[in-house]
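Structure provided below as C-alpha cells; questions to follow.
Of the protein chains in this complex, all but one are displayed in their positions.
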Amino acid sequence: MSDTSTATRLVKGVVLLALLVVLLALPLYVEEFWLRTGFAVFAAIIGAVGLNLLVGTTGQLSLAHAFFLAVGALTYVYVSGDPGGSAIEYGGFGLPPIVGMVAGVVMAGLAGVLFSPIAARLRGIYLGVASLGLVFIGQHLLNTWTSVSGGFNGRLAPAFDLFGFSFGGNEEPYLAVLGVPFGQAERLWYLGLALCALACWFASNLLRSRPGRALQNVRDSEVAASVMGVNVQEYKAKVFLVSSMYAGLAGVLYALSIGSVAPESFSLLLSVQYLAMIVLGGLGSVGGAAMGAAFVSALPLVLQQYSGSLPFIVEPGQPGIVASQAAAFLYGGAIVLVVMFEPGGLAGLARRLKRQPRPPQESPPVSTTSSAPADSSSGGTPR
Amino acid sequence: MNQFLSLLLNGLSLGAIYALIALGFVIIFKASEVVTFMQGSLLLLGAYLIARLSEPIGFWAAAAVGIVGTAAAAVLVERLLISRLRGAPVISLAILTIGVDLIILTEITRRIGSDILNVGHPWGGDAVSIGGVGITTNRALAIVVAGILIGAFFIAFKFSSWGIAMRAAAEDGEAAALMGIRLGWVSMVAWLVAGVLAAVAGLFATGSPTPGVTPAIWAVALAALPAAILGGLDSTGGALVGGLIIGVATAMAAGYQDQIAFLGRGFGEVVPYVVMVAVLLVRPSGLFGTRDVTRV
Amino acid sequence: MSTTQLRKDVRPLTIDNVTVRFGALLALSEVSFSVEPGAVHAVIGPNGAGKSTMFNVLSGVYEVSEGEVRFGDEVLTGRKPHQIARLGVARAFQNIALSGSQTVVQNLMLGRHRLTTAGFVSAGLRLPKARNEEKRHTARVCEIAEFLELGNKLHVPVGVLSYGDQKRVEVARALSTEPRLLLLDEPVAGMNAEETARMAQTVLEIRDALGITVILVEHDMGMVMGIADRVTVLDFGRRIADGTPDEVQADPEVIRAYLGSGDETDPAAAAAHGTAEETP
Partner (left out) sequence: MNTNKRRAITLVSAVLLVTATGCSTKAEEGGGDTTSEDGVKIGRGIEGDTISLGSLTDLTGVFAALGADITNAQALYWKTLNAGDKICGTYSVDEIVKDHGYDTQRGIQLYSSFKEDVLAIEQTIGSPINTGLAQQLEADSMVNIPGAWAQSLTEVAENTVVGSTYEVEMINVLDYLLEEGEIEEGAKIGHIYFEGEYGEGGLAGSEFFAEQHDMEVVEVQIQPTDTDMTAQVTKLESEGVDVIAITVAPGQTASIAGVAAASGLDVPIAGNNPVYAPGLLDTPAGDALKANLYVASPVAPFDQKPEILKAYQAEFDNDPTLGVMFGFAAADVMRQILEKACDDGDLTPEGVLAAKESIGTVDTGGIAVPLEFIVGESPSNASYIFKADDVPGGAVSVSDLYEGDDVAAFVEGG
C-alpha cells in the first residue's frame, strides 16, 4: 500500500465517521417530517445500492426494480400483518415483524432467481425492456391477487418491533434521550440508519473484493471475464439475486415508511426514479448511489416544504411551476447534464473535487457488444 | 363472428399506430445504437402542437406544423445530445432519453393541465363500415396512412442513398465510416424520420375513439416498446409485425375478457408485455432480430 | 539466459482437424498442428486468415464445428471459457479488455479469480478467510506487476495508463492466473520499436522464468521470427505452413500468401501494420 492511498483512506474514514455522528445526533434536533423523510431516504439508498450492483457494476439494465420492491413490501405485510380489510378482505400470518422482514428479503431474492434464467438469456437492452414487462405484469398480479395485496387501495403495514422494542404503533417501552421523547419517527430513523449502513458496508466490501472485480469485468468485457475464469452466467444470476434482495429490504422499509402498501406505488415510475438515482449518483459507486437516492427521493419534498421561499416555484393552485413539477424538471435536467458532462455522477464530481486522477471517458473498457472490429487498428484509439 | 371481425379491425388500427412508433424505435436504434425512451413524449408533443394550433390556423396547417415541429425536436435532441455521445455505453444513452422524456412530458402535462384538448380532425367522430363492421373514420385513416408511410419508408430504406448508408452503418459503423458514410448524417435523418412517425402516430392515437389529447397518451408509446422488441430491435419488418401483433392481441384480450377471466380482470393492459416476454424466452433477439456474434 | 526449466504440469497442446463455420463462412478449415510444452509458438497469417478465430477456439469463446483441441489428456473443445481458464489456459487480449476504471492491482486480481474462493457472502461480510486470501494474492500480484515493470503504477486506474502500459497490464493479468499455457494476442500491435523489443524480451523471460508454453498471434514478423521456436502459418482459414522460423520463411506458399494479400487488406489496417510484410 502506498502512502497516498493510506492517507486518503484515513481522510475518508474520518469523513464517514463524522457523517455517522451527525446522523446519529440528528433526531435530537430535527422534526418528525425530516426524520420520516430521512427514513424514506435510507430505504431508497438501500434500493439504489442494490440496483447499482446490477446496473452500474455489472452492466445489466433492469427496469424491474419496482417489482422486487413490491415483492419485499408485500411479503412483509402478508407474513407479519394480520388478516383484515373491509371492502376487500386480505389474509396474513401475523408473525413477528423481524420474520416478515427476513421473509421479504428472501422472497424478493427468490423472485430474482426465478427471473434470472430469462435475464441470463437476454443481453443489454433486451433485458431492460423484458424487465419493464415484469413491472406491468407484477402490478397486474398484485391488483388481481387481492387476498395478499388488499387490492387497489392496498393494506396496512404492521409496525416494526424487535424483541418487544417497538418502532411504531404503541411506542413501547417509553424512551426519551436528553429530554427528547423517542417516538416512532425517531426510532425508525435509527432502524433505517443501521440497515442502510449495513447495506452500504456490505456492498462496498463486495465491490472491493473478488466477486466485485468479476462483476465489473463482466460489465466491461464479458468475454474477457469468462476467459479469466469467471462463470459469467452464474455471476449474472448471483448479482440479480443480491440486487433483488436489496430491493426486497428497501421494499420492507418502504412499507414501514408509508404505513401501508398499495400496488399502485410500485409502478414503472418508481423503477425510473431508481435508475435516475444511480445515474445521478454515479454508476457503480456505493457512495454515489447513496447521494443519488437522497437527491431524487428528498428533492420533491424539500422543494414542497420550501416552495414559499423559492422564487421560481409557486404555491399549489397558482399558475406557474409547482414544486413537484420543479422537482421533475430538476432531476430530468440533472440526468441529461450528468450523462453529458460527468458520467461519473455525483461520486465522480466528488472525486474530481478531491483532484484524484480519473480515467478519461474514451478509455477502455472495450465493450464486446459494440462492434469493435477484429483487427488491432482500433486498439486503444478512440472512435 | 362480428365481434371477432370488429376486434380484429380495431386491433389492426391500433397495431398500425404501434407500428409507426415501433418503427421509430428501430430506425433510431439501427442508426445511432440508442434505445430511445422518449418516443412517448415526442408523440405527445406532436399531438399537443396539432391540438393547440388547429383552432387558430386550421387542422391541415396545424398537422403540418405539428409534424415538422416534432421532427425538429427529435433532430435537436440528436444534434445537441446524442451526436456528442457517440460510443457512450448503451445504458447511459437510454437513461439520457429517459431524462429528456421526463422534461418534455412534465412541461406538456403542465401546459395541458386539466384540459382534454380536441385535435380538431375534419372527420371528427365519423364512422365507416367495412364489410359490415364499424370503425371510426379516424382509425380507418390510421390504417391507410400508416400503410402508406411504412410502405414509403421501406422503399426509401431500400433505394435511397440514406437507406443504403444506414444499412451499411448498422452492419458495421466503423467500416461504413471508412467508406465515407457520414454517420452523423445517417443518425440525424433517422431521428427526423422517427419524429415524423411519432407525430403521425400522435395525430391518429388521439382522435376518435379516444377523447383528445391528454398526457395519458404518452403511455401509447410504452406499448409500442414491446412491439419493437418482440419484432427484433434491429428489424424494420419486425417493428411492423410486432406492432400488429401487439395491437390485435391487446384488442382481443380486452374484447374477450370473460374468456380469460382466470388471468384476472384488466388483463388486456399487460398483454403486450406478456406476449413480449413469451417471445423473448424462445427467441432472445426477437422474431426477426439478428443474434449478435461476439467479436474479440 | 536459457535456463528453461519446464513447469511439471505443462502439457503439449494438440489442435486436431479444427473447422469453424459461421453460416456459410468458413473461418477455419481442418487446421491441425501441435505445440510443444515450453515452446514459444507463433501463429501468423494475413488479415482474415483465422488467427483470432483460432485463439477464440483455444479459449473456448467459439465452438468448433468439427475437430478437437487437447491440452495433454484434457479435451478443451466443448468446454466453456471459464472452465478452460480453470485448466490453466490464460489469454491476453488484442483489443485491450481491461476494466478501465479499476487500478492495475484490481485488474490483476481478476486474474486470481480461478485461484481464489471468496464468494458474495464472505467478501461482503469481510470474513477473515476472505481478507487473508485477498492479502496473500495481492502480494503475489504485485510481484507479477513488478516483473512487467508496472511496479510504480499499482494503484493507478488502468484507463489513464499509456497504451503500451495497458498492453503490459493485459499480459500481467493473464500471467496472474498462473497459467500453464499463455495465449498472447498481438502483444506488440501499435507499439513502437523500443516497446516492441522490450515486450519480445519479456515474452522470452516469461517462458524462461515460469517454464510455460506461450502461443503468440502477431503481425510483427521481426518479433515473431526473433523469438518463436516454431511458427504456424494460416491463410484463409487453412494451415499453409508449420515449422521453424527459417523453414517457414523459405516456404513459397507463405511468401505467396503474404505478397498476394497485400493489396486486398483494407487501407486502415495496412497502415497500422506497416511492419506486417517485412521479413528480416
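Chains here go by letter, A, B and C, matching the order in which they are written, and residues are numbered from 1 within each.
Here is the rule we use: a contact is a pair of C-beta atoms (placed from the backbone, for glycine too) under 8 Å apart; a residue touches a chain by one contact, two chains touch by 3 or more.
Quick caveat: nothing in here was measured; it's all calculated off a predicted structure.
Note that the undisplayed chain, when the full complex is considered, contacts A, B.
Screening B:Thr97, B:Thr210, B:Ser235 or B:Ser285 against the full complex identifies B:Thr210 as the residue touching the chain left out. In the complete complex, the hidden chain is touched by one of A:Ala262, A:Leu275, A:Ala294 or A:Val339, namely A:Ala262. The residue touching the chain not shown here, chosen from A:Leu301, A:Ala334 or A:Ala347, is A:Leu301.
Interface residues of subunit A facing the missing partner chain: 6, 10, 13-14, 17-18, 21-22, 25, 28-33, 36-37, 40, 86-87, 143, 151-156, 178-180, 185, 254, 257-260, 262, 264-265, 300-301, 304-305, 315-317, 322-325, 328. Residues 2-3, 6-7, 10-11, 14, 109-110, 113-116, 118, 121, 124-127, 134-136, 139, 207-212, 214, 216-217, 219, 250-252, 254-257, 265-266, 268-269 are the ones on subunit B that touch the missing chain.
In the analysis below, only the chains that are shown with their structure count from here on.
Taking each chain's centre as the mean of its C-alpha atoms, subunit B lies 47 Å from subunit C.
Between the CA-based centres of subunit A and subunit B the separation comes to 31 Å, rounded to the whole angstrom. Each of residues 223, 368, 372, 374, 378 in subunit A touches at least two other chains.
For subunit C, the set of residues that touch two or more other chains comprises 52, 61, 93-95, 97, 268.
Listed in rising order, the residues of subunit A touching subunit C in the complex are 2, 4-5, 202-203, 205-206, 209-214, 216-217, 219-221, 223-232, 238, 242, 284, 357-360, 363-366, 368, 372, 374-380. Listed in rising order, the residues of subunit A touching subunit B in the complex are 55, 59, 61, 118, 121-126, 128-130, 132-134, 136-137, 139-141, 143-145, 222-223, 268, 272, 275-276, 279, 283, 321, 325, 328-329, 331-336, 339-340, 343, 361-362, 367-374, 378, 382-383. Residue ranges of subunit B in contact with subunit A, taken from their complex: 33, 35, 81, 84-96, 98-103, 106-107, 109-110, 172-175, 222, 225-226, 229, 233, 263-267, 269-270, 273-274, 276-277, 280-281, 284-286, 292, 294-296.
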